[in-house]
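The complex is shown incomplete by one protein chain, all other protein chains being positioned as in the whole.
First chain written, first letter: the chains are A, B, C, D and E, and each begins at residue 1.
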Amino acid sequence: MIFSIVVQAPPIQCQGAETALRFARALLDAGHSIHRVFFYRDGVHNGSALTCLPQDEVSIPEQWQALAREHKLDLVVCIAAAVRRGLINEHEAGRYKKAHWNLAEQFELSGLGQLVEACIQSDRVVTFGGRS
Amino acid sequence: MIFSIVVQAPPIQCQGAETALRFARALLDAGHSIHRVFFYRDGVHNGSALTCLPQDEVSIPEQWQALAREHKLDLVVCIAAAVRRGLINEHEAGRYKKAHWNLAEQFELSGLGQLVEACIQSDRVVTFGGRS
Amino acid sequence: MSAEGILIMTRAAPYGSSAARDALDAALTCSVFEQPVTLLFLDDGVFQLLKGQSPTEISQKNLNAVQQSLPLYDIERLCVSRSSLDSRGLGTDDLILPVEVVGDAELPQLLSQHRHVLSI
Amino acid sequence: MSAEGILIMTRAAPYGSSAARDALDAALTCSVFEQPVTLLFLDDGVFQLLKGQSPTEISQKNLNAVQQSLPLYDIERLCVSRSSLDSRGLGTDDLILPVEVVGDAELPQLLSQHRHVLSI
Amino acid sequence: MILHTLNQAPANTACFQSALSAMDEQDSLLLIEDGVYWALPAYSDQLASIPGRVFALEADIRSRGVGNSTLECIDDSGFVQLCVSHHKVVSWF
Partner (left out) sequence: MILHTLNQAPANTACFQSALSAMDEQDSLLLIEDGVYWALPAYSDQLASIPGRVFALEADIRSRGVGNSTLECIDDSGFVQLCVSHHKVVSWF
């Protein structure tokens, strides 16, 4: 079956991002395919390259990256939600004249259309939310 | 009177950061002093230098910066909460071997001790929260 | 049963969080991509449709303005929970747009009519 | 009335959000800075003290371990709302630490005894 | 003499109830952000059961189209004055 996952929970303050990761792994283990993981609202922070954790903790962004590398996942971060929240790639940094950027590799900024397209292409769409 | 403000709300998804800003301005207008603004939990995102908004919107981080410049405010971002969430300054970038950083000027990373010290020094401590 | 289109369910009050605006953005995008879309307002989400909003003082964009453009975007159905309205003492006259009022007993059917349900 | 020290009020369940851990960190810091501190557990916050937590599968640190160290840090008072416990069917035997159970009628006084109240 | 602020809409009844239980008659409650929906007529009984005085932040009332409330509305400088006239501020969110 074809799944898409929508992550609206930020990686640190809410558990939703971690639950989504475990769910994604279980999907792949069961032989299903993941059409896309779409990060919306505060969920965009899952795509941060600057997350710094103590050595005994694994960061959620790095786990998404590892999973994406292994399974060629399409990790799409809503561009409108992201730039408002200070999550940008090199291209947006140029556009907004910022000296730095912080979108992690494997993640891509794109529009809400990618969420709609994911709905069209997928048999199931599963949302993992925060609270606000 | 001496006030301190605690901001736990992120700048985009919740209104708390904007309410805190208006409250801070009203405090200064009334002649009170602000000992410190302490950003904790998802509130650390108020200190992002990479927030990009359309030209007709003013970013919350920039408003904090402008207020801090004008009134010499002490804007302290909880360092433990910040680095976990991917908000770092040049020094932390070096320590964690990151090529980029994103803490805005006027904001300073420091420990939770600064929250406790703010409580000790202030007549009133007012917290602005998010939800989760 | 042919389940078609996307239902966007929104349960939060406007302005206190960005959920209302984010749900609207998603609905408008569905429409741009010519996907049939229904908006369902539940719980505090019914406050999103209150008339007379004016959030300039809190530096936010007026949702009422966007909402009034919904018919132009072919957003086909705006559904509002009757029990959510009732418990808040609100009637359809208090709302900015004509809506379809949905009783609790009709909710399960409304959900099953759509291919996907997105909570925002 | 000499209001002294800091009351940290925490109302969220553990693990679903980081509030429990963030409140503990703040309380421990108060103690390091030799400020008298009281922790007040209200609403779903009382779940933070449930015995037998084991969050390794969800990649989080066990709060019970930190909680058991609280007496070593001279955290003087751990207060738990009686009505929050009651409505959840919990008793003090279910909790990891001995606590002071506070009735609703005593809440206003508890708040006024402290110089500052931080909600986390 | 505590000023309580509350920013949660009515679906979060637990937040409102807990704030209420923590108040005594010398305290005041200030409704802010989504908390101003409690000013609607449907909640007049709940508001009446609050032991102290109740205020609402004007900017939030106006923003949300919560009309003709009988509550005392204050602006940001009124918020500051309430902070000064009470001994401390407790935030409910």
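Basically, a contact is a pair of C-beta atoms (placed from the backbone, for glycine too) under 8 Å apart; a residue touches a chain by one contact, two chains touch by 3 or more.
These numbers come from a predicted model, not from an experiment.
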| item | value |
| --- | --- |
| Where the missing chain makes contact, among the chains that are shown | A, C, D, E |
| For chain D, the residues touching the chain missing from this view | 11-17, 43-44, 47, 50-58, 60, 64, 87-90 |
| Contacts of chain E with the absent chain, listed as residue ranges | 11-15 |
| Interface with the undisplayed chain - residues on chain A | 1, 3, 8, 15-16, 19, 22-23, 25-27, 29-30, 32, 124-131 |
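Rule of thumb we're sticking to: only the chains that are shown with their structure count from here on.
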| item | value |
| --- | --- |
| Chain separated most widely from chain C, comparing mean CA positions | D |
| Rounded Å distance between chain B and chain D, as computed from the means of their C-alpha atoms | 25 |
| Computed distance of Cα centres, chain D from chain A, in Å | 33 |
| Rounded Å distance, chain C centre to chain E centre (Cα mean) | 27 |
| Where chain D touches two or more other chains, by residue | 16-18, 115-116, 119 |
| Multi-chain contact residues (two or more partners), chain A | 12-14, 41, 81, 131-132 |
| Pairs of chains satisfying the touch condition | A-B, A-C, A-D, B-C, B-D, B-E, C-E, D-E |
